[in-house]
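Missing here: one protein chain of the complex. Every other protein chain is in place.
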Amino acid sequence: MGIKSFSRARAIHVMLVYTGGCNGCDIEIVNSILSPRFDAEQYNVFLTWNPREADVLVVTGPVTHLNRKPLEEIYNAIPNPKLVVAAGSCALMGGVYKNCYGDIPSEEIEGPVENIIPVNAKIPGCAVRPQDVLAGVVSLLPILLDAD
Amino acid sequence: MDEKVPRSNIIETEIPMGTVHPAALEPYRVRFFVEDEIVQEAEITIGVNHRGIERIMEGLPVEKANSLTEKICGICSNSHIWNSCRTAEIGLGIEIPERANYIRVIMGELERLHSHFLYLAHGCEVLSHETFSMRVFYLREIVMELLAMIGGNRVQYGCSVLGGVRPRCDLDEAKLLRLKEDMDKLEEGLTGFVERFINDSIVMSRITGIGVLPQKQAIELAVTGPTLRATGVARDLRTTMFEYDDFDFNVITQPDGDVKSNLVMRALESFESIKIIRQAIANIPEGKIVNRDWEMFDTDIIESYIEVPRGTLYHSYALESGRVRHCIIRTPSMANIGAMQYACIGDQITDAQLCIVQCDPCFTCTDRAIEIIRR
Partner (left out) sequence: MFSNTVIYSILAAIITILVCFIISTLLPGIERKYIHARIQQRIGPIVIAPGIMAPIKFMFKENVKVESPVPGLYKVLPIICFIVVMCLLIALTPQAFAIPALSSLVAIVGLLKVEEICYVLMGALSKSVMSVRMPFPDQIKGAVHNNATRSFIEDISSRRSLRMITYGSFPLYLALFAPVTQARSIFLEEIVAYQQVHGPFLFTVSGAIAAIVFFIGYMIILNEYPFSIIKAKCDVIEGPYMEYASKYRTIVYLTRGFFMMVLGALFSVLFLGIPPLITSWSILIVVLVSLVLVFMMGILSAFSPVFTNRQLLPTILGTTLLGILSIVLGLL
């Protein structure tokens, strides 16, 4: 294990982007990092709100129309290597909102996160459990460590 | 308390924040118009979260629509499904068993606890007081575990069904005992926290007199819920709801309408919730938990109002051969947006997000009935 992977395994900065879910996932994720009960910091996962600092982008919610461009911008602002975690069933497949107008074509839901930015890990659940969020972020470690 | 007037003529610059911002737990855009770091006017843009739930509900069987309302909001999900079931029950004249009623009240109050704790934690986080925020999150975990125990999920429990509650949510002796023990634990923890919080002079000096919402203005803006009660108006829909007939509780009010009143008010209301849950545990009647003995018929538009953690929630729909028609949902945050914009005026921009947070915003709730005007 080189110094690169060694250091990456010991400082992971996570950024959250909410793209219009129901708040359930958002709060569970904040809960998993902020509450002393789950305390993601003991696995050296830090919460950041600055895209320039982030390594992992956690996205929740079915990307609504107004959220599409901000999400792309924030993704572009993160320096490589970067990874994306889609958390919650809305982010994975649009959830219950996907076909909000039935057969009528709609621009409201821009679809799952995959349609907009590449996704590396998917955490299912409605809402996701904090344990799953931690497991999801940690499961990305091998990809992150081996990246250039 | 004199009125605060937006002074548009001396705006120096505009500072937009959002849609992603550490102080906001959900996406919304807010533009602050400032003069020397003092906010002169604020504009909150919602619609970022618009997902069209009412449109999806249109034409769905009522049972399915009920469970869909839960996905409106991840914080007050139980309130939505409760009120949605209640709407149909009022329209179809379904009698709800006493025991089911008690379980609904317990769930409703547990949800109020978790919502208020989230509010306190979020408020402390926006104050950048990480320690208090963590302490409250730790207390909140007790409530979350209780909710997971009763409903099987930490966020969306799907407790109410038409005519009662889901069989999974029935409370047996062991569950009641745990509920009772955890209420003691919770009260102890909350008492400790509130004492620390109120006696912390640094925090108090920081939040007293910030984000003032005068009573007159609050009534004019049709503010609901705890935000209204924090300005001194004792208006709580729970006093008129038949579900709460058997319970004895006080309507808490605070005089000032500033951040301190709001935070303290949430903490004191949590004690009332604990009191209600204790009464429910002590007096929970035996019997069935769901009434299957009802018939479906077409109804005119039915309306139902309940008090949820953030204020008054309104659901209305008509039933047509078992399907939902003309659905309208109006959430408390919709009414409180005016208050949020108003409360910021005249405060430092560091406090501006706090002033928005003090009105307990839930824009995911709010963004449904709004039509987005495309450019």
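As written, the chain order gives the labels A and B, with residue 1 at the start of each chain.
In the analysis below, contacts are C-beta pairs under 8 Å (C-beta built on N, C-alpha and C of every residue); 3 or more make two chains touch, one makes a residue touch a chain.
What you see is a predicted model, and the numbers here were worked out from it, not measured in a lab.
Contacts of the undisplayed chain with visible chains (whole complex): A, B.
Here the missing chain is touched by one residue of B:R206, B:R229 or B:K260, and it is B:R206.
When you scan A:V58, A:I74 or A:C100 for touch with the missing chain, the hit is A:I74.
Residues 8, 11-23, 29, 31, 33-34, 37, 41, 43, 45, 124, 126-131, 134-135, 138, 200, 202-203, 205-206, 348-354, 373, 375 of chain B touch the missing chain (whole complex, contact as defined above). Across the interface with the omitted chain, chain A contributes residues 3-4, 6-8, 10-11, 13, 36, 39, 41-42, 44, 46, 49-53, 55, 66, 69-70, 73-74, 77, 79-81.
Quick note on the criterion: only the chains that are shown with their structure count from here on.
For the pair chain A and chain B, the distance between C-alpha centroids works out to 26 Å. Of all residues in chain A, only 16-28, 30-31, 34-37, 49, 62, 64-67, 70, 74, 95-97, 99-101, 106, 108-109, 126-127, 129 touch chain B in the complex they form.
For chain B in complex with chain A, the touching residues are 19-22, 25-27, 47-53, 55-56, 68, 71-75, 77, 118, 121, 125, 133-134, 137-138, 140-141, 144, 153-156, 362, 364, 367, 372.
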